[in-house]
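The structure's right below; bear with me while I get my questions together.
In this view, the complex is presented without one of its protein chains, the others remaining in place.
A and B are the chain letters, set down in written order, and residue numbers restart from 1 in every chain.
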Amino acid sequence: MSSQEHYGSRLPYKFLIGVVTLVIFFLEAPLIILVIQSFTAESYLSFPPPSYGIRWYKEVLTSEDWLNSISLSLTIAAIVTPLSLVLGTMAAFALDRGPKKLKNGLQTIMIAPMVLPHIVLGLGLFKMALQLDIDDSMLAYIPAHLTITIPFVVISVGASLQTFEQSLEEAARSLGANRFWAVWYITLPIIRPALIAGGIFSFIISFDEFIITFFLTTFQRTLPIEMFSTLMYQVKPSIAAVSTLTLAVTAFLTAMLILRGQVTSGDKVIK
Amino acid sequence: MSSVELKSIVKKYGEVTAVASIDLSVESGEFVTLLGPSGCGKTTTLRMVAGFIRPTSGTLSIGDVDMTGVPPHQRTVGLVFQNYALFPHMTVRKNVEFGLKMQKVLTSERGPRVQEALELVQLEALGERMPAELSGGQQQRVALARALVIRPDVLLLDEPFGALDKQLRDHMRVELRELQQKLKISTLFVTHDQDEALSMSDRIVVMSEGKVSQVGKPTEIYEKPQTRFVADFIGRSNILVGKVESKGKTINAEGLILPNKGNVVAGAEGISVMIRPECVEITQSGSKATSTSADVKGKVTASIYLGSIVQYSVQINKGPNLVVTQNNTGSENLKNLTVGDDVDVSFPDSAIYILPG
Partner (left out) sequence: MSRNSDENYGALWLLTPTVLLYVATFFVPIIMLGVLSFARFEMSVTTIGFYFDNYIKIFSDGITLKIFFQTVRLSLVITFWCLILGYPVALMMRSCSPKMKMVLLFCVVSPLLTSIIVRNVAWLLILGRSGIINDTLIQWGLTSKPLPLMYNEFGVILAVVHVYLSFMVLPLFGALNSINSSIEEAASSLGAPSWRVFLSITLPLSLPGIMAGCTLVFILSMGVYLTPVIMGGNFVLTLPMLITESVREQYDWPFASAMALMLLLAIGFMVILSSGVQKLVGRR
């Protein structure tokens, strides 16, 4: 913090600002351009668009293919999110409250799917689904998505449990609440920001997931898969419109996460 | 009837023995304090009474019912934590109401009982505040009200004033004691602060290394310590090793010859002699013409001004170095004492206590 003044007056700091500005431009400009292009009124993409309109949004929101894939993706995410929260939170509690000597080992197992490349995970899941004859169905997508979302809940909730003052739960228990009610009335409300973060992560990850679902589907199409196949065929403004729609949803959720301070610290629970 | 009774309670964590066989009882309406240095097992004992820790062996009963394996929520104990442990997401009123809700008290009954509890701790005006909006003392009172509202068989407090400043701590001490006597609630109080223990308790249980060192009224604990540990731990004291000489008439304590008032048998060796610093009298040599019974002479080697008292180190001629305290009465005599002064030291009967055993 205090190094700010000390760097402030120096040339290298100005250079740093220049580089960072360029990097941020590199990160954000493509997305901004994409959003602008999605509002073109023409039948082709160009920048800046000669005229503006919401023609392509109308097309997307009336096209059966797009709507089907959007609703499939939303349905999957809507089922995955609460399940992932419940299972991930249970696991985080087990790690926090269980024997300390097992904690590190178990935690590694709980977040293992995160370090496995999704291509390998997808391949394995596809084999499993074929074996059980559940490919191209919810029965395959839901467990698959849970496997990649649960680690995020475990991490987010786990971080918050670590700073949670357990005497609060004990106070509740001494007042007549059993373990479950103590957690329900005291712990969960207090770690709510972490639960929200875990939920948002789960939703976005499931909604955006491509490669694993790509393996598991044959006829059904989630939104990312529909976008991919459209893209392989032709780049039309409708793809920019769809992209902007997903971008809007995720940007909104991300902003919520950051404003609640949950990305940097899962610990500022008690204000 | 005793409210809480512990019989040969032991708690081990693997190799570590946190509590090594404790017997303890809190009678109905009694205020008992567990006093001891850090790590002696006070918190462990209290948490076993609350039910958070299961004893390795021994039995524990609350209200004459065996509670050894009963989980915390099925015991009616009121617990107050050092950090208060107020629920940060609930108002003061909701905090206090929580226990009633958990015990399925009717909604219509809860309101008046919460009100009553808040009045008890004089917080009826702050019911709608959040805990974060309260001062430390107020938070402490909410914690007390929350513990009391469920009308517990016993109130358990673990260093409840540890986080308060000195003034507030002294104030809360009086308040808690008054409340306890008004409600006649059996109380088990944990502290490592002897002033707190001495001023509040009906009985004090001094603990050391997981064992009970002595149980007694505050006066007994202070004036008649039964072990070297208690004598050392409570108050400032000089403890000297002595042997009986002159056919049982005197005791030679490290060179200091004292009359054998306690009538210790002749020839006894290695006895512990406790000299309370505040009972010893010192005067500047030759200042008092009437000083006929000046038993011994010494020299002041250090002097510490502590406000209400002044503490001196006095090197007795051919004897030990003693800590002596004098009330700061403002007398010139006292003020004139400085390091290097020769003093006459006298020991009234009350100053000398021979530890048993």
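The rule we apply is simple: a contact is a pair of C-beta atoms (placed from the backbone, for glycine too) under 8 Å apart; a residue touches a chain by one contact, two chains touch by 3 or more.
What you see is a predicted model, and the numbers here were worked out from it, not measured in a lab.
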item	value
Touching residues on chain A - with respect to the absent chain	1-4, 6-7, 10, 12-13, 16-17, 19-20, 23-24, 26-28, 30-31, 33-34, 37, 45-47, 87-88, 90-91, 93-95, 97-102, 106, 109-110, 112-113, 115-121, 123-128, 131, 143-144, 146-147, 150, 165-167, 170, 201, 204, 207-208, 210-211, 214-215, 224, 227-228, 231, 235, 239-240, 243, 246-247, 250-251, 253-255, 257-258, 263-264
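Here is the rule we go by: only the chains that are shown with their structure count from here on.
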item	value
Rounded Å distance, chain A centre to chain B centre (Cα mean)	55
Contact set on chain B toward chain A in their complex	50-52, 71-73, 75-79, 81, 83, 85-89, 98-99, 102-103, 132, 146-147, 150
Residue ranges of chain A in contact with chain B within the complex	165, 167-168, 170-178, 181-182, 185-186, 189-190, 270-271
